[in-house]
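Have a look at this one.
All protein chains but one are shown at their positions in the complex.
Letters A, B and C mark the chains as written, and numbering starts fresh at 1 in each.
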Amino acid sequence: MSNTKHLTDEQAKDIDENIAWAKINKDVLRSMENPRMGYWVALAFSVCLFGLFIYAEIYQYIYGMGPALLNTSHMWDLYISTFVFWIGMSHSGTLLSAILHLCHADWRKPIYRFAEAMTTFSLMTAGLFPVIHLGRVWNFYWVMPYMSDRGIWPNFRSPLIWDAFAITSYLTSSVLFLYIGMIPDLAICRDNTTGWRKTLYTFLSLGWRGDDAQWRNFRFTYLMIACFLIPLAVSVHSIVAMDFAMAIMPGWHVTTFPPYFVAGALYSGCAAIMTLFVLLRYFLKFEEYMTMPIMDKVCKLTFVIAMVWTYLNLIEFASVWYGHDIPSKEVLMAKATGPYSIFFWGMMVFGSVLPFSLLSQTVRHNMFAIFFVSIFLNVGMFLERWMIVTPTLSLGYHPQAFNVMWPGWVEWAMVGGSFGWFGMLFLIFVKVFPCVSMYEVKEMVYHRKRTTFADVDEMMELHTGVPGPAPKTQETGGS
Amino acid sequence: MSKTKIDRRNFLKVLGLGTAGAAMAGCDMPSYVTSEEGVEKVYSYLAPEEYVIPGIGVWYASTCQQCPQACGVHGRVREGRVLKLEGNPDTATNAGKICQMGQSAIQAHFHPERIQNPTIGGKDATWDDALALIKEKASNASWVTGAVSGHQRVLMDVSREAAGNGRHYAIEAVNTRAWEDASAATLGDANPNLHIDKARAVLTIGADFLGTWGNPVQAMRDYGNFRNAPRGVLMAIEPAMSMTGANADTWVAARPGSEAAVVLGVGHVLMSKHGVSAAGMPSAASAFSAMNPAKVKDLSGVSEAQLNKIADTLMANSPSLVIANASHAAAHAAQVLNLMLGNVGQTITPGASLAAGAMAPVSGSTKDLVGFAMDANAGKIGAAIITGTNPTFLAPKGLDMSAALSKIGFKVAIADFHDETTKSCDVVLPMSSPLESWGTHVPANGAAPGTVHIQQPLMENVYANTRGLGDILLSVAQGAGAEGLDGFEDYYGYLRTAVSAMIGSDMEGDWNKVLQAGFATAASAPTAFKAGGDVALGFSEPASAGTLTLITSARQGMFDGRHANLPWLQEAPDQINKTVWDTCAELHPATAAKLGVKTGDYVSINTANGAISTRVFTYKGIHPDAVNVPMGRGHTDYGTYAENGVNPLTIMDATSGDRSSTELLSSSIAATVTPTGENRYLVRSMDLAEQHGRKLVATITADQFDRNQGGA
Amino acid sequence: MPSLLGNVFKGWADYSKANEDGGHHDYEHMYAMSIDLDKCTGCNACSTACYAENNLAWVGEEKFGARQAMNWMRVERYFDEPDVGEGSPDSLERGASFLPMMCQHCNGAPCEPVCPVAATYHTVDGLNAQIYNRCIGSRYCANNCPIRVRNFNFYDNAPTAWPAPMDQGLNPDISVRSKGVMEKCTFCVQRIRGASDKAKREGRELKDGDIVTACQQTCPTSAIQFGDLLDETSEISKAWKRQQVELGKYEQNKENPEMRGYRVYEELNIDTKVLYLERVREV
Partner (left out) sequence: MSGPAKKIERKTKRVLGLFGDFDQAFEVIADIRHYKVPGVTVDDVTLKSPIEHPEIEDVLGERPCHIPKYSFVGAAIGFCFGFIFLASAQANFLAQPQGGKPVITIPSNIVLAYEMLILFGVIATLAGFIWSAKLMRKREGLYDAAVTVDQIGIVIEVTDDTFQPMKDLFKKHKVLEVHEESLT
């Protein structure tokens, strides 16, 4: 970085290029073992939250959708907003990881693992909502195109079916992406653990031996899947957007929804990465790997995406405003002035104004500030999803059906519970799998050390990927 | 789809799915699945009644008893159960149509809260004991009923005579009494036939003929034709918008109690501006000329422009028809207008009177309610047999009905539901629902001459131990030792004999024809209008401007409260304010603003007779000086479904002024309205009253289209 | 399914055909309605008749207030009349406007393509049908219905709505819907089936007037007409012709402005099959 002079060492300190590789293994493996009290508390809390979710679902199963206070105009409400929210969250990991991988941003290497894990788990959370919002949840599998001897099929015209396909593909692909990227690390775990872990890792590492042949195929595989994932991720959220854009309701039937949703997804994803970044850095003691300069880059990236999102948001309003479709205009006005306006303005402030704080270097280098900022960014994104779904339903076309509706306790319980479910999965993950990619950190320091470039940023741009025969250097790597 | 041999039915067969439609295919077994998972109730038909054809619905004719109008109906009977009522297309009164109240008869019929056993002093008893007790103690009993007609009335009369001439009080809160009296006074016929369809302009003053006045079903049918080319013009003058007002081309809000003055004002304009003469009616003429527009404006708030518009329309569209029920004075004036405008004979024609006068309908009134309360309080009534009415619910506090009833030594209630009145009765006899019992009814309004509607049971008793009203009346009459009834062991036998006599044939075939038709035609003579004669017209001074007045209105559905225990009607929104399941006080926005309340706020309405507290609904279809609380809700002992709401009648006043001219429905009483500060969402089927620029109800002005083509 | 691939080609043939006539198959009937708003008095008889005919559950004040009512047909009441200008600000000068509103059985129904399990679709009678057994309650259809005439069973209403012996009054011709399924006006499909079965038994074609919906039957002013548009001789098709409103057309060419026929939300091009006749006002 150009202006690092007035930074404290702790802030300026990036990954030590001379770090002993064995230490990398040691640190990461340590992070996976002997959880402390705080961990168990957090886990217990998540499980309880998830228990609340289960309770609400059982209640709803018995009494129907009524207690959620959905009504004839508000057939969807928080269920679908939260679904969109989690889907959005899921875009951080995979998409960022894949894109940054393709453009060889090596600073991604220490943080992409948990980001991808987050992708997977938020997808698994998102997947719950289309199911539990069904009136007859016990028949959810009818949306699957299985061969029925009665010759009934799902309706492939319905965006909800597209959702089902897209989410299935996305979940599968991102799990595979996460897993394949993890294989060499699993081999490390295999070699350094005993007991059930040993068996588990032996099984999962598929007999990885680090042969040159394996590495070569590994490189191509990872590259190919990354290439697949980028269009997939984009298509998934466009399809989620189409749930609304394909409808005729004012405020939903908007052409710019797909890109708008994708931007929003990346946005909330980055925010979530920032949150988890901070948490992992402190609770798993990863200060040496998840360094300030990396966070600095994440912040800059988030800001850029936030601006894209804001732009798309504004042009959507503009197009509604200048196109004289009265119902859409009414919905827009109602968003800004109606009963939900406080949430709308909350979304605007958290989503479009707050990101500017990321311009300040002091914020970018203050982990606590970043933690809270990122939390509020995501609150803003949650409100955004809510403001997409509900105001439209409260107005729509037919005056007789105009009404304001507030979600019932069942809905809130499910929303809260989904965080429990996510937290539970993530907490289990960090203790079972390495949430920092050891081999890639090694690659990172290896290549950094061998390049003559001082600045990582320039290197990011100029690095041609496969380096030629390396220039000789004096000190010997490793221990 | 001829190419691909899948039509919807096959498709669903393949799928084994049922839709509303496909269910039909599989419905040959007399069974249905209720949504209690998988519980299937199969009714065995090893030995079915002869009218039971499994899987096939058969229609039988009968008569609707949901309101006094006795419309002819066809009931769909399938597997021995009556499932739906539809109008009998052959009757002149309703010609195949019925209203929502008629539709709900099914729900009343299968109602879980019906009385199932006779009770004496609140304890279950046998029929024999109950009837014996009545025979013993009900001597000289007065009969307290709703409007009755046909052979039920005959039996009541004979048993009254046999038991020593107790009085007969016919109590109906929703009635046409003012109009009847006026018609009798001016035309000599209390129930002339009205031809709304023939009129080209109709002016109604507080007569909600599309809602609850007269026979609304018939009126609505005529209204349909009235709107056909050449399109008639409907005008309404009333303090608060009624269903009729809601369909009027011109709606004029008049201060409560000032309607008569407005009618006189119309007469004034007709005479002064259009030179219509009140020949032969000097006192009427003077009353008209005395009521100049300025005075009208002062009394009722109706402007001269509005009077002119009404008068012009009446002149421009002849024949017209003026109907009034707001008060006796208004009704008299209205009939005079009809005479002046030459409507009599064109849109008002003589009715017919049955040769068998004993069967003629007895129309009810609240005058009888007052009479009953006063007589009872004076201790003039020793025993009373009450059926088809609920005086305790209808009576304002001022009448002190509970005290009155307690003064009556022996009270018998013949009812299908427990209500406020049966609670205080010594003997309660469970009545079969009208769909389970025999009867004959003579429609008061608009039937073809001599029509007697036959009420035929459509299914077996739902509750085994109930008896039809006729059967009970018969046993009571026999108990009272009336002549000529000994031969009959049930009402059916009596009725069949009587009807056979009436149609002059006792052949099985003719009887069956009558049952199929749903009505018989008895001998009758057309009544003749009396010729001319002067009519004295007056008007009552309404409360002065700016003071609030409480009025009440009957809306189709809740009616006078007898339907408050039917969820279907509770959930059918009020036609005007769209409220369900609860009472609201209608206020003008300006008035509400003055009081500082809005829709949904609770207000307490205080009159000399007490206070009620309910929620406000504001709209511009009401006079700023009026607060209107629709009647029908606010029961205390009418079952779980009727608990909501308040009953405005309790704080109304039926005794003030000239009792002969005050009907509760059209009475008004000074009231003060104070906000209580509470607020709760007033449950309505729609919160907004504007179309927000959507093209939902498009309107075309009459001059834009050729009213003779009708554009239909 | 062995026939699976076998049918593909026929499927393609149908596909190309369907493309020509806008995705419609050969309709055997095209049931449609017309409602004269000048005659409608807003009396509710139609909606109550619908409750009686179609086993509609009443829900009580609380659920009605939560807008979870099950009324297939509702009579809407509006006080404003944009077309005849604003009345006096302090009092109504005319009556209200009533609008009986039920499922319009759109030929371009927005609810149909979005159902994930094809539980709602267009029958060869031109009806917009709802298959209760197939419905999984995603409620997308209702969200996409501009008129909000689809009712969802938010609760298991049957036990409260039909306490014994009220359940004996249920119409056996149609099912009682359980919680979690969507339902809506069917144009009294059970009556349509009944009438066509009767006609079949009597070995004749359906004729105009055989089918009478519950609301039409009870409407005291006879404001409601119902019939088959494909039957040239039927009253309804005459009415539509007279009103110069044509199905499947976005731009209606009305030469005669006196003809009062119009359809709601024509601007959405959903091709509704209920023809409303404008209310007439004397001003």
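The criterion applied here is as follows: contacts are C-beta pairs under 8 Å (C-beta built on N, C-alpha and C of every residue); 3 or more make two chains touch, one makes a residue touch a chain.
Bear in mind that the values here come from a model prediction, so they are computed numbers and not experimental data.
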**Fill in**
Considering the complete complex, of A:85, A:112, A:218 or A:244, the missing chain is touched by A:218
**Request:** Spell out the interface residues on chain A facing the chain that's missing from view.
**Result:** 20-22, 25, 145, 151-153, 155-157, 161-162, 165-166, 168-169, 172-173, 176-177, 180, 184, 187-188, 191-192, 206-221, 224-225, 228-229, 231-232, 235, 239, 439-440, 442-443, 446, 466-470, 472, 476-479
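In this section, only the chains that are shown with their structure count from here on.
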**Request:** Could you give the separation in Å between the centres of chain A and chain C, each centre being the mean of its C-alpha atoms?
**Result:** 44
**Asked** What is the distance in Å between the mean C-alpha positions of chain B and chain C?
**Response** 31
**Fill in**
chain C touches at least 2 other chains through residues 69, 74, 76, 78, 134, 156, 179, 265
**Request:** Quick one: which residues in chain B touch 2 or more of the other chains?
**Result:** 15, 685-686, 690-691, 693-694, 696
**Prompt:** Along chain A, where are the residues that touch chain C in the complex?
**Reply:** 63-66, 69-73, 75-76, 130, 133-137, 139-140, 142-143, 147, 149, 151-155, 157-161, 164, 243, 246-249, 393, 396-401, 403, 405
**Prompt:** Where on chain B is chain C touching in the complex?
**Reply:** 1-4, 7-9, 12, 15, 17-25, 27, 30-37, 41, 78-79, 81-87, 94, 96-100, 103-104, 106-107, 109-112, 210-211, 216-217, 220-221, 223-224, 227, 231, 233, 236, 241, 243, 245-251, 253, 313, 462, 556-557, 567-573, 575-576, 578, 580-582, 588, 590, 619-621, 623-624, 644, 681, 683, 685-686, 689-691, 693-706, 709, 711-712
**Asked** What residues on chain B touch chain A, complex-wise?
**Response** 14-16, 685-688, 690-694, 696
